[in-house]
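For this depiction, one protein chain was excluded, whereas all remaining protein chains were kept in their positions.
Let's turn to chain A:
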Amino acid sequence: MTTHTEAAPPQVIPLPDAPRKRRKLTAYWLLLPGIAWLVVFFAVPMVYQASTSLQTGSLEQGFKLTWHFATYWDALNEYKWHFVRSFAYAAVATVLCLAIGYPLAYTIAFKANRRWRNVILILVIAPFFTSFLIRTLAWKTILSDGGPVVSTLNSLHLLSLTDAVGLTSGHRVLATPLAVVCGLTYNFLPFMILPLYTSLERIDPRLHEAAGDLYARPFTTFRKVTFPISLPGVVAGTLLTFIPASGDYINAQLLGSPSEQMVGNGIQKQFLNVLDYPTAAALSFILMALILGMVTVYMRKAGTEELV
(Lines give C-alpha, C1' and ligand atoms only; values in the text may rest on other atoms or scores of the structure.)
Protein backbone atom coordinates (compact mmCIF):
# COMPACT_ATOMS: atom_id res chain seq x y z
CA MET A 1 0.00 0.00 0.00
CA THR A 2 1.58 3.25 -1.13
CA THR A 3 0.63 6.66 0.10
CA HIS A 4 -2.03 8.29 -1.98
CA THR A 5 -2.36 12.03 -2.35
CA GLU A 6 -5.90 12.26 -3.64
CA ALA A 7 -8.24 14.23 -1.50
CA ALA A 8 -10.90 12.18 0.15
CA PRO A 9 -14.34 12.69 -1.40
CA PRO A 10 -16.36 15.20 0.61
CA GLN A 11 -18.43 13.37 3.11
CA VAL A 12 -22.09 14.11 3.10
CA ILE A 13 -23.15 14.12 6.68
CA PRO A 14 -26.82 13.26 6.73
CA LEU A 15 -28.98 15.15 9.13
CA PRO A 16 -30.42 12.87 11.76
CA ASP A 17 -33.92 11.87 10.79
CA ALA A 18 -35.79 13.44 13.66
CA PRO A 19 -34.71 17.10 13.17
CA ARG A 20 -35.30 16.86 9.44
CA LYS A 21 -38.83 15.66 9.97
CA ARG A 22 -39.41 18.35 12.51
CA ARG A 23 -38.17 20.99 10.07
CA LYS A 24 -40.57 19.76 7.41
CA LEU A 25 -43.44 19.82 9.85
CA THR A 26 -42.79 23.45 10.79
CA ALA A 27 -44.66 24.68 7.73
CA TYR A 28 -47.72 22.68 8.71
CA TRP A 29 -47.62 23.90 12.29
CA LEU A 30 -47.54 27.45 11.00
CA LEU A 31 -50.53 26.77 8.78
CA LEU A 32 -52.50 25.09 11.53
CA PRO A 33 -54.26 28.14 13.05
CA GLY A 34 -55.34 29.35 9.63
CA ILE A 35 -56.56 25.96 8.52
CA ALA A 36 -58.38 25.37 11.80
CA TRP A 37 -60.09 28.73 11.47
CA LEU A 38 -61.05 28.00 7.87
CA VAL A 39 -62.46 24.59 8.71
CA VAL A 40 -64.49 25.74 11.68
CA PHE A 41 -65.82 28.99 10.26
CA PHE A 42 -65.88 28.34 6.54
CA ALA A 43 -65.79 24.67 5.51
CA VAL A 44 -68.20 23.36 8.13
CA PRO A 45 -70.79 26.14 7.65
CA MET A 46 -70.50 25.66 3.88
CA VAL A 47 -71.35 21.99 4.12
CA TYR A 48 -74.12 22.78 6.57
CA GLN A 49 -75.58 25.42 4.28
CA ALA A 50 -75.25 23.16 1.27
CA SER A 51 -77.27 20.53 3.03
CA THR A 52 -79.79 23.13 4.24
CA SER A 53 -80.32 24.31 0.68
CA LEU A 54 -81.42 20.80 -0.32
CA GLN A 55 -83.80 20.29 2.59
CA THR A 56 -87.54 20.73 2.68
CA GLY A 57 -89.88 21.36 5.54
CA SER A 58 -90.68 24.20 7.89
CA LEU A 59 -89.39 25.59 11.10
CA GLU A 60 -92.25 24.07 13.07
CA GLN A 61 -92.05 20.57 11.58
CA GLY A 62 -88.30 20.56 11.12
CA PHE A 63 -86.24 20.41 7.93
CA LYS A 64 -85.31 17.15 6.23
CA LEU A 65 -82.67 16.50 3.59
CA THR A 66 -84.66 15.53 0.53
CA TRP A 67 -82.18 16.55 -2.24
CA HIS A 68 -84.76 19.04 -3.41
CA PHE A 69 -82.78 20.81 -6.18
CA ALA A 70 -85.89 22.65 -7.36
CA THR A 71 -85.35 25.14 -4.53
CA TYR A 72 -82.44 26.55 -6.53
CA TRP A 73 -84.59 27.05 -9.61
CA ASP A 74 -87.44 28.61 -7.63
CA ALA A 75 -85.06 30.92 -5.74
CA LEU A 76 -83.37 32.05 -8.93
CA ASN A 77 -86.74 32.63 -10.56
CA GLU A 78 -88.10 34.60 -7.66
CA TYR A 79 -85.00 36.71 -7.16
CA LYS A 80 -83.71 37.11 -10.69
CA TRP A 81 -84.18 40.87 -10.63
CA HIS A 82 -82.42 41.04 -7.31
CA PHE A 83 -79.44 39.36 -8.94
CA VAL A 84 -79.55 41.70 -11.90
CA ARG A 85 -79.68 44.73 -9.60
CA SER A 86 -76.92 43.37 -7.37
CA PHE A 87 -74.50 42.94 -10.20
CA ALA A 88 -75.54 46.12 -11.99
CA TYR A 89 -75.20 48.30 -8.88
CA ALA A 90 -71.93 46.61 -7.91
CA ALA A 91 -70.56 47.06 -11.42
CA VAL A 92 -71.48 50.75 -11.55
CA ALA A 93 -70.07 51.30 -8.07
CA THR A 94 -66.85 49.51 -9.07
CA VAL A 95 -66.45 51.67 -12.16
CA LEU A 96 -67.10 54.79 -10.09
CA CYS A 97 -64.58 53.64 -7.47
CA LEU A 98 -62.00 53.13 -10.20
CA ALA A 99 -62.76 56.54 -11.70
CA ILE A 100 -62.45 58.25 -8.32
CA GLY A 101 -59.74 56.03 -6.87
CA TYR A 102 -57.24 55.87 -9.71
CA PRO A 103 -56.51 59.60 -9.94
CA LEU A 104 -56.31 59.77 -6.16
CA ALA A 105 -53.95 56.78 -5.89
CA TYR A 106 -51.87 58.21 -8.74
CA THR A 107 -51.59 61.53 -6.97
CA ILE A 108 -50.59 59.93 -3.68
CA ALA A 109 -48.01 57.72 -5.38
CA PHE A 110 -46.37 60.22 -7.71
CA LYS A 111 -47.33 63.79 -6.88
CA ALA A 112 -47.55 64.01 -3.10
CA ASN A 113 -44.47 64.43 -0.96
CA ARG A 114 -43.81 62.01 1.86
CA ARG A 115 -45.71 63.93 4.51
CA TRP A 116 -48.81 64.55 2.40
CA ARG A 117 -48.71 60.98 1.22
CA ASN A 118 -49.22 59.74 4.77
CA VAL A 119 -51.87 62.32 5.53
CA ILE A 120 -53.91 61.38 2.47
CA LEU A 121 -53.54 57.67 3.14
CA ILE A 122 -54.81 58.16 6.67
CA LEU A 123 -57.75 60.14 5.31
CA VAL A 124 -58.49 57.26 2.94
CA ILE A 125 -58.81 54.77 5.78
CA ALA A 126 -60.23 57.24 8.31
CA PRO A 127 -63.87 56.21 7.59
CA PHE A 128 -63.04 52.76 8.97
CA PHE A 129 -62.77 54.30 12.41
CA THR A 130 -66.57 54.55 12.36
CA SER A 131 -68.85 51.60 11.85
CA PHE A 132 -70.14 50.76 8.43
CA LEU A 133 -73.72 51.08 9.66
CA ILE A 134 -73.24 54.55 11.13
CA ARG A 135 -71.57 55.82 7.97
CA THR A 136 -74.38 54.52 5.81
CA LEU A 137 -76.96 56.05 8.14
CA ALA A 138 -75.13 59.35 7.79
CA TRP A 139 -75.60 59.11 4.04
CA LYS A 140 -79.32 58.83 4.69
CA THR A 141 -79.17 62.27 6.28
CA ILE A 142 -76.89 63.67 3.59
CA LEU A 143 -79.19 62.53 0.78
CA SER A 144 -82.45 63.31 2.58
CA ASP A 145 -85.14 65.13 0.64
CA GLY A 146 -84.72 68.51 2.30
CA GLY A 147 -80.94 68.19 2.53
CA PRO A 148 -78.37 70.39 0.85
CA VAL A 149 -77.39 67.78 -1.75
CA VAL A 150 -80.87 67.29 -3.10
CA SER A 151 -81.71 70.98 -3.10
CA THR A 152 -78.47 71.83 -4.89
CA LEU A 153 -79.01 69.11 -7.47
CA ASN A 154 -82.57 70.31 -7.90
CA SER A 155 -81.61 73.90 -8.39
CA LEU A 156 -79.10 72.79 -11.02
CA HIS A 157 -81.94 70.72 -12.61
CA LEU A 158 -79.65 67.72 -12.52
CA LEU A 159 -82.28 65.55 -10.90
CA SER A 160 -84.60 66.00 -13.89
CA LEU A 161 -81.78 64.49 -15.91
CA THR A 162 -81.24 61.53 -13.61
CA ASP A 163 -85.00 61.10 -13.30
CA ALA A 164 -85.18 60.79 -17.06
CA VAL A 165 -82.63 57.95 -17.20
CA GLY A 166 -84.18 56.17 -14.23
CA LEU A 167 -81.34 56.68 -11.76
CA THR A 168 -83.62 58.73 -9.53
CA SER A 169 -87.32 59.35 -9.39
CA GLY A 170 -89.60 62.10 -8.25
CA HIS A 171 -86.80 64.67 -7.83
CA ARG A 172 -85.41 62.89 -4.83
CA VAL A 173 -82.26 60.87 -4.32
CA LEU A 174 -83.02 58.79 -1.28
CA ALA A 175 -84.75 55.49 -2.06
CA THR A 176 -83.46 55.47 -5.63
CA PRO A 177 -80.78 53.42 -7.43
CA LEU A 178 -78.52 56.48 -7.37
CA ALA A 179 -78.51 56.53 -3.57
CA VAL A 180 -77.65 52.84 -3.37
CA VAL A 181 -74.84 53.18 -5.90
CA CYS A 182 -73.53 56.23 -4.07
CA GLY A 183 -73.50 54.35 -0.79
CA LEU A 184 -71.76 51.33 -2.30
CA THR A 185 -69.17 53.53 -3.99
CA TYR A 186 -68.48 55.40 -0.79
CA ASN A 187 -68.24 52.33 1.39
CA PHE A 188 -65.96 50.32 -0.87
CA LEU A 189 -63.74 53.12 -2.19
CA PRO A 190 -60.82 52.40 0.18
CA PHE A 191 -60.73 48.81 -1.03
CA MET A 192 -60.09 50.19 -4.49
CA ILE A 193 -57.60 52.89 -3.53
CA LEU A 194 -55.27 50.84 -1.38
CA PRO A 195 -54.37 48.11 -3.89
CA LEU A 196 -54.12 50.73 -6.64
CA TYR A 197 -51.80 52.79 -4.51
CA THR A 198 -49.54 49.85 -3.66
CA SER A 199 -49.19 48.89 -7.31
CA LEU A 200 -48.57 52.48 -8.45
CA GLU A 201 -46.19 53.26 -5.65
CA ARG A 202 -43.90 50.43 -6.77
CA ILE A 203 -43.43 51.97 -10.22
CA ASP A 204 -39.99 53.50 -10.68
CA PRO A 205 -40.49 57.18 -11.64
CA ARG A 206 -37.54 56.74 -13.97
CA LEU A 207 -39.84 54.65 -16.18
CA HIS A 208 -41.86 57.82 -16.79
CA GLU A 209 -38.68 59.69 -17.64
CA ALA A 210 -37.58 56.87 -19.94
CA ALA A 211 -40.93 56.94 -21.74
CA GLY A 212 -40.70 60.73 -22.13
CA ASP A 213 -37.17 60.37 -23.39
CA LEU A 214 -38.48 57.89 -25.97
CA TYR A 215 -40.96 60.38 -27.44
CA ALA A 216 -44.05 59.46 -25.40
CA ARG A 217 -46.20 62.43 -24.41
CA PRO A 218 -47.43 62.39 -20.82
CA PHE A 219 -50.76 60.80 -21.73
CA THR A 220 -49.10 58.17 -23.92
CA THR A 221 -46.74 57.42 -21.07
CA PHE A 222 -49.75 56.79 -18.88
CA ARG A 223 -51.48 54.62 -21.49
CA LYS A 224 -48.44 52.57 -22.50
CA VAL A 225 -46.40 52.39 -19.32
CA THR A 226 -48.09 53.44 -16.08
CA PHE A 227 -51.50 51.88 -16.59
CA PRO A 228 -50.31 48.50 -17.91
CA ILE A 229 -47.86 48.17 -15.04
CA SER A 230 -50.58 49.07 -12.52
CA LEU A 231 -53.01 46.47 -13.93
CA PRO A 232 -52.52 43.99 -11.07
CA GLY A 233 -53.64 46.77 -8.72
CA VAL A 234 -56.66 47.51 -10.92
CA VAL A 235 -57.63 43.83 -10.93
CA ALA A 236 -57.20 43.50 -7.18
CA GLY A 237 -59.09 46.74 -6.52
CA THR A 238 -62.02 45.88 -8.76
CA LEU A 239 -62.34 42.43 -7.22
CA LEU A 240 -62.15 43.76 -3.68
CA THR A 241 -64.87 46.27 -4.57
CA PHE A 242 -67.12 44.24 -6.80
CA ILE A 243 -67.31 41.05 -4.74
CA PRO A 244 -68.39 42.54 -1.41
CA ALA A 245 -70.54 45.17 -3.13
CA SER A 246 -72.59 42.56 -4.99
CA GLY A 247 -73.31 40.72 -1.74
CA ASP A 248 -74.04 43.86 0.25
CA TYR A 249 -77.50 44.52 1.67
CA ILE A 250 -76.96 47.41 4.10
CA ASN A 251 -76.79 50.09 1.42
CA ALA A 252 -79.90 48.88 -0.38
CA GLN A 253 -81.70 48.52 2.93
CA LEU A 254 -80.91 51.98 4.29
CA LEU A 255 -80.61 54.06 1.13
CA GLY A 256 -82.95 52.26 -1.24
CA SER A 257 -86.63 51.39 -1.38
CA PRO A 258 -88.04 47.86 -1.86
CA SER A 259 -87.57 48.29 -5.59
CA GLU A 260 -83.79 48.71 -5.15
CA GLN A 261 -83.38 45.55 -3.11
CA MET A 262 -80.36 43.41 -3.88
CA VAL A 263 -79.73 39.69 -3.43
CA GLY A 264 -78.28 40.33 0.00
CA ASN A 265 -81.63 41.75 1.10
CA GLY A 266 -83.35 38.66 -0.27
CA ILE A 267 -81.07 36.33 1.64
CA GLN A 268 -81.48 38.36 4.79
CA LYS A 269 -85.25 38.34 4.46
CA GLN A 270 -85.44 34.59 3.83
CA PHE A 271 -83.15 33.81 6.73
CA LEU A 272 -84.42 36.23 9.34
CA ASN A 273 -88.02 37.11 8.44
CA VAL A 274 -89.52 34.33 6.32
CA LEU A 275 -87.40 31.69 8.03
CA ASP A 276 -87.26 29.75 4.80
CA TYR A 277 -83.74 28.46 5.34
CA PRO A 278 -83.45 26.29 2.20
CA THR A 279 -84.28 29.21 -0.10
CA ALA A 280 -81.86 31.51 1.75
CA ALA A 281 -79.07 28.95 1.54
CA ALA A 282 -79.78 28.28 -2.13
CA LEU A 283 -79.65 32.04 -2.85
CA SER A 284 -76.30 32.26 -1.11
CA PHE A 285 -74.92 29.45 -3.21
CA ILE A 286 -76.24 30.89 -6.45
CA LEU A 287 -74.66 34.24 -5.60
CA MET A 288 -71.36 32.58 -4.80
CA ALA A 289 -71.37 30.54 -8.01
CA LEU A 290 -72.19 33.56 -10.16
CA ILE A 291 -69.46 35.68 -8.55
CA LEU A 292 -66.92 32.87 -8.94
CA GLY A 293 -67.85 32.50 -12.58
CA MET A 294 -67.56 36.20 -13.28
CA VAL A 295 -64.27 36.51 -11.43
CA THR A 296 -62.82 33.59 -13.36
CA VAL A 297 -63.76 35.11 -16.69
CA TYR A 298 -62.44 38.50 -15.58
CA MET A 299 -59.10 37.12 -14.39
CA ARG A 300 -58.71 35.26 -17.67
CA LYS A 301 -59.36 38.44 -19.63
CA ALA A 302 -57.09 40.59 -17.51
CA GLY A 303 -54.36 37.95 -17.85
CA THR A 304 -52.79 38.78 -14.51
CA GLU A 305 -50.33 35.90 -14.69
CA GLU A 306 -48.67 37.72 -17.58
CA LEU A 307 -47.80 40.65 -15.37
CA VAL A 308 -44.90 40.99 -13.03
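Observations
Criterion: contacts are C-beta pairs under 8 Å (C-beta built on N, C-alpha and C of every residue); 3 or more make two chains touch, one makes a residue touch a chain; residues count from 1.
Quick note on the criterion: contacts and distances are computed from a predicted model.
The UniProt record for the undisplayed chain lists the protein name "Spermidine/putrescine import ATP-binding protein PotA", from the options "Spermidine/putrescine import ATP-binding protein PotA", "Paired small multidrug resistance pump", "Uroporphyrinogen decarboxylase" or "Cell division protein FtsX". The hidden chain makes contact, of the residues A:Trp29, A:Trp67 or A:Tyr215, with A:Tyr215.
Which of A:Val180, A:Val225 or A:Ala281 touches the hidden chain is settled by the complete complex: it is A:Val225.
Listed for chain A, the residues touching the missing chain in the whole complex are 204, 206-207, 209-217, 220, 224-225, 228-229, 307-308.
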